[in-house]
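Up next is chain A:
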Amino acid sequence: MQTWLLTAIIFSPLLGVLLLWLPPRGSDRSIRRSALFYSVVTFGLAVFALFKFYGVAPTDSQGDPKYLLQHWSYWLGDVEVMGDVADVEILYHVGVDGISIWLMVLTAFLMPLAIWSSFTSVRTRVREYFSLLLLLEVGLLGVFCAMDLLLFYIFFEFTLVPLYFLIGIWGGPARRKAANKFFIFTLSGSVFMFAAVLFLAYYSYSDSGLALGYITLNIEKLSQLAHAGFISTSVQWWLFLAFAAGFAIKVPLFPVHTWLPLAHTEAPTAGSVILAGVLLKLGTYGFCRISLPMFPHATMTLAPFVACLAIAGIIYTALAAWVQTDVKKLVAYSSVSHLGFCILGLFSLKITRVNGAVIYMINHGLSTGALFLIIGYIYERYHTRDINEIGGLARKMPWLTFFLVFFTLSSIGLPGLNGFVGEFLVLLGTATSNTTNDLRAAGPLGYGYAIPAAIGIILGAVYMLWMCQRVLFGPLKEPPNTPDTSTGLSADLTGREIFILVPVAVLCLAIGVYPNPLLDTFTIATEQHVLRTPASHSWSVTEAGDDLQEEIKRADPMRLVESTSVNNLERVSVGNVGSDDLSTKKLGITPVFSSYPVTTPGMFLLNPVTKSSVAKTDHPETDAMTDGRSR
Partner candidate 1 sequence: MPASNLLTQLLPELILLVGACGLLFLGATRLAASRSFLPFAGVLVLVAALVVTIRRGEPDGSFAAMGLWISSLTHYVRWVALSVGILILLVNWYLPVQEERGEFVALILLSLLGVLLTASANDWLVLFFAIELVSIPTYILIALSRLDQRAAEASVKYFFLGALSAAILAFGLSFLYGASGTTQIQHIAGGVISLTLPSTGELGSIAMIGFLFVLAGLAFKVAAVPFHVYAPDVYEGAAAPITGMLGFVPKLAGFVALIKLFAAIGWNLPIEIKWLVWILAAVTMTAGNVIALLQDNVKRMLAYSSIAHTGYMLVALLIGPVAGEGPMHDGVAALLFYIAVYGAMNLGAFAMIASFGRKHGELETLDDMNGIASQAPAVALALAICVFSLMGFPPTAGFIGKLYILTAAFSFSADHAFAQPLLVLAIVAVVNTVISAGYYLRIVAAAYVGKSSTPANPTGGFTLRWGLAVCSLAMLVLFVWPRGLAGQASRATAAIHDSVSAAHTVVRVDTDFGNAQVDRTSP
Partner candidate 2 sequence: MLTIGLTHYLIVAAVLFCTGLFTMITKRNAIGILIGVELVLNSANVNLVAFDRYLGSERMDGQIVALFAIVLAAAEAALAVGICINVYKNLATIDVDSASQLQG
């Protein structure tokens, strides 16, 4: 069933941009307020979508638990339509699952804060500034909701344009170089992704590939086919590398991270907040949504390599952050470091550790976004970000001190705040990745990877606390003629600025204390969509029968998705595990890899693309077990 909600959410900032340009010469004040209003409206719609999502929750057998709130319409389809499947099935197709809805809400949440925080710092070309921010929001929301590869790519690329202008026009002294480097660097990675997307389009059609007889780029369909073993391993390797080229630059992964510190230091505050808070998640989200599901074999094999790069990144950028004197650059490097953690968690390929990586994404968005906001406040008052020039601000700015310390601790991973949840899960996942004591298949990483990562955490604590100490405590040091209160600021944070930070802080605390709702949602989504089946060292591609191919061919994406709904689902209670019970007689489906344990109540066996002719691997589960969820 379709609903317009997601399309409305994605394009309402665009409507806001158009409305913003309608009055010929609005005053700056009204422009700012309208922009804020439009972004708040988008956030409201996003929260409404969140409620709707949970309303049609997986426990509700009426709803479609895989992707909710979908909307699709034929876009690049060819003129001829064969039956009800078009010859070319590249649609405008949006939908959310557990992971994407929260990332989308995060985006919609951060944007009003970013807009509100630029009220005093942007004085020139105000209308263009806010319209660019809103355009950026369109792109970001679109990426998270896209269910078609081409649409994903389009929104992914589109985010480059507004950010290029934001950095280039309102940025710091080296802004043109930073904007150019950012654009060209990211573009060069993503064009390889583009070539890979188009290759997949051909591959889905050709007889030597998926032999569907028509072109499709539907993420869900391709992932299911990939997990059923239809994409050959050599093709997987090349495609993984091509997609990784695009995502790795965006994340950013270690050797190709050099654009980030430059872009961050030169970007205006709101630009930095969105860049760190959301844009970097595009890379990790891309890995999580596309690379992991669609290229499981390649992921499994290349995961150690990627993890090594991630660890190298963690340590290297942590050390680089340690020696920075520019506060913003320091936080930028710490951002890279933290995202290295995220990648590590993703590639540990254990279900509930991947969801640790996902919650890490959210946490990082919140805490780093807030850190950049605070740095922005400092910069507005002192016009410098150099640690050597400012110090001891705690005496003059108690509120700032509170928030800076709070978010520093959140970023470091103090237990009780949100950072800890993510870091702990990621470390645990990395360390236990290659064990099977929870009777899931082994992942590729292990203790050897976790130890350097833990060192990275320690380094993170070192430089962040050191930065706090230099900036906040000690003797008061201010550059002359500051703080600059000309634009209506006060020495300490104004009410508006406090009001911006408070929701973020509340969320950080809430997630830190009670992350379960998020983690549950992520677990379901991760199992259904990202990992589907546990990646196993003993990967055996089973030959599914011809009728399976036929079924896939005939299925239209909605039907494929719907086939997971009502009549194929059944709650499996504890003790009822083992593929014998989940027999074809009862459900009409069997898992491809029977080492996929479906255990506790509230989880669904969801692997509808399988038929009876599958091999059984040798993991007999007969006992009820708990999975490693952080319950």
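The candidate set was assembled so that all candidates are chains of the complex that A comes from, given by their letters.
The definition used in the following text is that a contact is a pair of C-beta atoms (placed from the backbone, for glycine too) under 8 Å apart; a residue touches a chain by one contact, two chains touch by 3 or more; residues count from 1.
Source: prediction; values computed, not measured.
A.B. asks: Would you mind flagging which of 1 or 2 touches chain A in the complex?
C.D. replies: The candidate that touches chain A in this complex is 1.
A.B. asks: Over in the complex, which chain A residues touch candidate 1? Could you list them?
C.D. replies: Those residues of chain A that touch candidate 1 are 75-80, 87-88, 125, 128, 150, 153-155, 157-158, 161, 164-165, 168-169, 175-176, 179-180, 183-184, 187-188, 191-192, 194-195, 198-199, 201-202, 205-208, 215.
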